[in-house]
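Every protein chain except one is present and positioned as in the full complex.
As written, the chains take the letters A, B and C, and residue 1 is the first residue of each chain.
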Amino acid sequence: MEHASARPHPDAALLNPIENPGRTYYYIVVGLLVIILYTGFVYFRQLWYGLGVTGMAQPVTWGFYIINFVFFIGISHAGTLISAILRLSKAEWRRPITRMAEVITAIVLAIGGLHPIIDLGRPDRISHLFFNGRLQSPLLWDVASITAYFTASTIYLYIPLIPDIAILRDRGVKPRWLYEFLSWGWQGTERQHKVLDRAMNILMVMVIPIAVSVHTIISYIFAMTVQPGWHSTIFGPYFVVGAIFSGIAAILVLMIVFRKVFHLEGYLKHIHFNYLSILLLIMSLIWFYFTFSEYLTGFYGHEPNEMRVFWYKFAGDFAPYFWAMIVCNFALPVAILCNSKTRTIPGILIASISVIIGMWMERLIIVVPSLANPRLPYPTGIYIPSHTEWMLFLGGISVFILGYMIFARFFPVISIWEIEEGRHESAKIVAERITSYMPDPEPSATGE
Amino acid sequence: MKWGMVIDLQKCTGCGECAAACKLENNVAIVEPRESEMGRTMLWMDMLTIYEGEYPRLRVRQIPRPCMHCDHPPCTKVCPVRATYMNEEGIVAQIYPQCIGCRYCMAACPYTVKSFNWYKPSFPPGMDRATNPDVSVRPVGVVEKCTFCIHRLQMAKEQAKFEARDLREGDFQPACADSCPTGAIVFGDLENRDHQVNHLAHSPRAEKLLEDLGTEPKVIYLKEVD
Amino acid sequence: MNISRRAFLQMLGATGALAGGASRIWAIPDEWREILRSGPRLETWKMSACGQCPAGCGIRVRLVDDIPVRILGNPIAPVNKGFVCPMGEAGLELLYHPDRIGQPMRRKGKKGEPGWEPVSWDDARKTISQALKGFKKGKQPGALGFLMGDRNTLLTEFAGEFVSRLGSSHFFPWRSPRINELGFWQGAGEFPPFAFDLTRTDFLLTFGTNLLEEPLSPVYFNRIYGGLKEKRARTGLKMVHVDARMSQAGRNATEWVQIRPGSMGVLALGMAYVILRDQTYDRNFVSRHTMDFREMVDRDYHPDRVSEVTGVPAQTILRLAREFSSAKAPLALSGGNLSSSETELFSQWAVASLNALSGSFSAKGLWREPVPVPWGTPSVSAFSPRSAAFSRKPENALGSDMPAAWVAERLPDLAAAGKIPDLEMLLIAQVDPVFLAANQKAWRDWLARIPLVVQCATMIDDTSPYADLVLPMTTYLEQWDLTLPTPDLPFSQLGLQQPVVSPVGGARSLGDILLHLGREAGVDLHPGSGGTPYGEYVEARMKQIFASGKGTPFFEAVSLEFLEDLRRRGWQVYSYPAFQDFWRLLREKGGWWDPGEYPAVDWNRRTFLFPTDSRMASLLKESMIPRSEEGGEKSAKTPNLWLEDGIRRPDGPDSFLLVPFTSLMNMTGDGASLPLLQEMFGLYPRLYWNTWAEMNPQRAARLQLKDGDLIRVISGKGVMTLPVRVVPTVSPEILSVPFGQGHTESGRHAKTIGANPIVMLDHRADPLSGRNSWQSTLVRVEKINR
Partner (left out) sequence: MNKKTIEALQVLSISLIWVLFTGIAVWIVSLLRESLRLHDAPDASVGISIIAIPVFFTLASILTYVFIGLRKGRKEESEP
């Protein structure tokens, strides 16, 4: 069939972007490609001359690349983890959200995973990692855990995608062969549904610990050293919380964007934003609690080196960033989200964006100050990121947007079949579940 | 066999000759002004200055600072490719062809002794000729640091082998110890009772930098009593 | 280029011999690289003597396939015992410097404009010898001048001989001031000053004298200081450093006493006052060997007054005086670059008299009397080998018996004052006056006025733009010479400088240049044929030593006493029946020395004069030097008056006293052209390749200055922009700036790096010694907001 969308589909709104993308779509893609190409050139320059083109030096030997690494991986935690939790807790309102979330994970993880390689002085020797790597180094724990997480979350994204692919295949969307290939002969039979559900159930249980492990291990990169400001037991959970925190913010932003662009008001209702933003609020509080206890212990112990870093953050060169972080991550979101009047879509958008910025600053504040204040009496280090580093940051973001756009071009960003399933069954299932919560009727009543 | 160094701050006048000798002996690149302003100067042997008290009780301590060659090195643990490791003689060595330049060891070193080749190491035109032929020049993008002049150990061993005898004290001296006019830097085998360092290491004045970290440095300072 | 170099590196890597870096050097013959690449890597060592500073340390150069790769100390050289200082280490950078000139250069434009055209040696020689012939004919006697940087080598004496043979007396050696020289010159009529034996003192009091960072013999003194520091933990030896800045000498002392620059003499006399009042002075010495003691006693230097002038608390003065006089072998030193102020001669004299009073001179073996090197008087008597660069001849520049070297820096003023005739021709060698002199402008003008200025230099330096002809000179690694005994050390040695490599490019050794020029002008300084006639001259001089039978070539470490004993019993440590054996030994061992220490000073032939008002007044009259600039009328005042305003104080919160200081990394200022030293220059403040200003925390706080801020330093002479280092090691009144940077030429590594504090100095001088003052310039400081 040449003509797609012969018969009107109940969820045409979801298929629309795939079946006839507008012209602006291509303009944006081209724009992004330009940025990415330039970024590529900048990186090539770094390869050619060496890391000297960055702003790093002794003693601040880690800069934007590591910061962004931690930041992106953090964002990636949104997706799979959230959707897994929602699925597990059978939250019915999850249906339009899960996939968007999972896609974030897959793409951002790929980008974040590249950053350590960008950061290498000798990327040409990356193979040493495989032939003479050493498992005692936290960096290798990362390699292992990130690979695991990446594969897991892609699978976790792919499997619930199969039925939707089948829909597209049946509607004869081009390129046929792609959908044919990916749909794995899905026909929506009883048996197939059973298989799918079982696989999903195993996956969601598996994914959660993996996700948690990933960011814990990233925090270990710092926590395993003896450097003041890094060597802290709280770092594992602290990073995980931060990750989920920034992740939720990212989802919210994306949801709002798609809602606007693809006119999904019918699917992404205010209730979804409301629930998620309350989740964001909770995370913000938890994050603040962790930050508080992290610094309080440091301050109260008053170990000189710790204090040097502490004051550097609170009153020194990094004070502006530090307090900005507190505002972006705590004061502003809480202020907005506490109040149901301000908890509107624009309000939520502002809060989420400020959280994303704030979380990036948090990574900055974790990485640089500890390096800039060595234990021995050296002068405090200076770090001014160079044009190269800024470009690579920007490039990373554009790659993310492009990736997302390409995905949205070929696959529905909201799971169609889950929506349908919801339409038909969820009401019934939920009703049953609720009655199951309810106390049984009095036996005496029936006795009469 | 555990090589170690004792630096007697009571003798040291802080003349900085050790630093100069080290740079030339090990072909440590000379970093041009613009770079060194960013803090990329490479000194395997550095000079720390500590101001104690206020005038008229002001005392200034000058402490030569090589790599501490810790017995429990925080740097070797974190290296993902074993580009830095502690050899069986206690020297924390760098394998330049192995290093991937992740700079994790630099971040992990509490003494900040490591330096990184941000660009291709450059020598003043002319001096490239006069670089020490016994020491390899590092490529761009790898971490480097004091090696206790391990190349001299190799040569000393060969010499000893050639003369069919064991290493004697003084056969193997790093450039800094060799060049110290006041003899403040003593080098030798910490485990060998006949070696001077063994005695000095147990002197009541002996102290180590950041001892409480438990890194067990093999560079021991004899503190200034007057 | 990169690729080829990488290939080259891998190649070397394979053979185990690695060398790297940029490959654009012309100074090095390319075949050397070939040799290094494919050579058998034979290692050889050559002994020589270092020429970076006047200390003359013995060096041993490591050559791989006859290419020098490293300079180390000569382990049997008595001065440095196998050690060198960073400047010595960096010697090869000078040898291989990419900006060394390969052939004579003639200036293209007007004087003062850089821009050069290479000319052949013959042309250059013609130009010069024509001029010289003129002098030989005795047309204008004394119209030939020779300004020579004195590296304390035989060459200085030789050059002086060259000049006087040509009938001129205008030989101006330029050298850094020595310890005590002014004080002993005035107090005991001694030049060179007595040597001293630091190891024998039990109270070392240094008035601004920084033995560790001045080009006297830093390696030797660092070694000795190390020994003293170790000893003092046991013996309670005290080392007190009096200065406005806590230099290395201060950091290694037991106590640092902050003092107002220029007021050291007052402190010394203040201590003398206490000693006299306590009656703890050395009666015996004073009664037998001194004059004017009475006047001395009458003079009032009450601690309160002194403390008011110097800024040192009265209690400290009392304590120091009492500790000093009660010590068994007290030793007070003054002088050197860093302490040059408007009251320098007075200060040194006062310190010398402090030694006289406190019994320092009677302490056994503390002060030694230099013994001349046992070669007979040279063919020309004007220049004694012990003190090259010293003349008592009536036609001496000053018309008094002031050592010419004391005023070399102020030639332009002398010329302006008509003390020396207008020169037809000026030779300049081994010195860069336009960089070093405080009165730069005067120098520029004077040099511009002289018709023919010929400079012998290894590379184009700050002075070259004012020279008409620049002759490429060899470095100390390519030439023959003898380093003379280091002043102030208690024993004598001669270091043999011999060519380690054949001259690079078209460079020639100064000695040979002079010999050739002399011959062409009809003066034969040394009958000799061959390529390096000066080398033969050196050999001839050593023949005299051989004939004297004194001393020995350097010898493996044995105690001085033992060697002395051997020598006295007529033994020779080596056996060298013929001169040839002696010469061979010299070349193997790197030099000659006399193991016997100098004898103690014999005061029976001497009297010490105390610095009394009347004496200073008369001295002032005698040595009054009219000056082109403001100093003229000042020198007419009576001692007390000029003493008072010779000591300056800052006025106002942003006003400081500018005090330049030298660092070990670049003692002479030449170090700036060597990259290693440029980097090491900032080892302590961690400001590499740069000049900085050191400021006391209190003052910094008042000016809201943080460590690392940029400041603008403004003086009458100019403006500098510097990063500030806020350190407690400088007194609140001063702003301390390292000397050695701020070259306008001198090669790619020195050019446009840092700033030169000397430029900023007001042109003030000590009216008594006529030496420019480094410590009497008030500057204003402004913060620069970035």
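In the analysis below, contacts are C-beta pairs under 8 Å (C-beta built on N, C-alpha and C of every residue); 3 or more make two chains touch, one makes a residue touch a chain.
The structure presented is a predicted model; accordingly, all values stated were derived computationally and were not measured.
Trainee: Which of A:A13, A:L114 or A:A144 sits in contact with the chain that's absent?
Mentor: With A:A13, A:L114 or A:A144 as choices, the missing chain is touched by A:A144.
Trainee: Considering the complete complex, identify which of A:G133, A:G242, A:G381 or A:G395 is in touch with the unshown chain.
Mentor: Of these options, the touching residue for the absent chain is A:G133.
Trainee: Who touches the missing chain here, A:Q192, A:N274 or A:T380?
Mentor: Reading the full complex, the residue touching the unseen chain is A:Q192.
Trainee: For review purposes, identify every residue of subunit A that touches the missing chain, sorted by number.
Mentor: Touch with the absent chain occurs at residues 130, 132-136, 140-141, 144-145, 147-148, 151-152, 155, 159, 162, 176-177, 180-181, 184-187, 189-192, 194-196, 198-199, 202-203, 206, 210, 213.
Just so we're on the same page, only the chains that are shown with their structure count from here on.
Trainee: Among all chains, which one's averaged Cα position is nearest the averaged Cα position of every protein chain shown?
Mentor: The most central chain here turns out to be B.
Trainee: Looking at contacts between chains, which pair has the highest count of C-beta pairs?
Mentor: Counting C-beta pairs in contact for each chain pair, the top pair is B-C.
Trainee: Work out the mean Cα position per chain and let me know which chain is farthest from subunit B.
Mentor: A
Trainee: What whole-Å value do you get for the distance between subunit A and subunit B if each is reduced to the mean of its CA atoms?
Mentor: 44
Trainee: Note the residues in subunit A that touch 2 or more other chains, in rising order.
Mentor: 378
Trainee: What residues in subunit B touch two or more of the other chains?
Mentor: Each of 41, 49 in subunit B touches at least two other chains.
Trainee: Quick check: in the complex, which residue numbers of subunit B touch subunit C?
Mentor: So the residues of subunit B touching subunit C come out as 8, 10-17, 19-21, 23-25, 27, 30-33, 36-37, 41, 43, 47, 49, 51, 54-56, 58, 60, 62, 121-137, 178-184, 225-226.
Trainee: Which residues of subunit A touch subunit B in the complex?
Mentor: Within the complex, subunit A contacts subunit B at residues 49-52, 55-62, 116, 119-123, 125-126, 128-129, 132-134, 136-140, 221, 224-227, 371, 374-378, 381-382.
Trainee: In their shared complex, at which residues does subunit B touch subunit A?
Mentor: Residue positions touching the partner: 35, 38-41, 48-50, 65, 74, 77-83, 98-104, 106-108, 110-112, 114-120, 139-143, 209-210, 213, 215.
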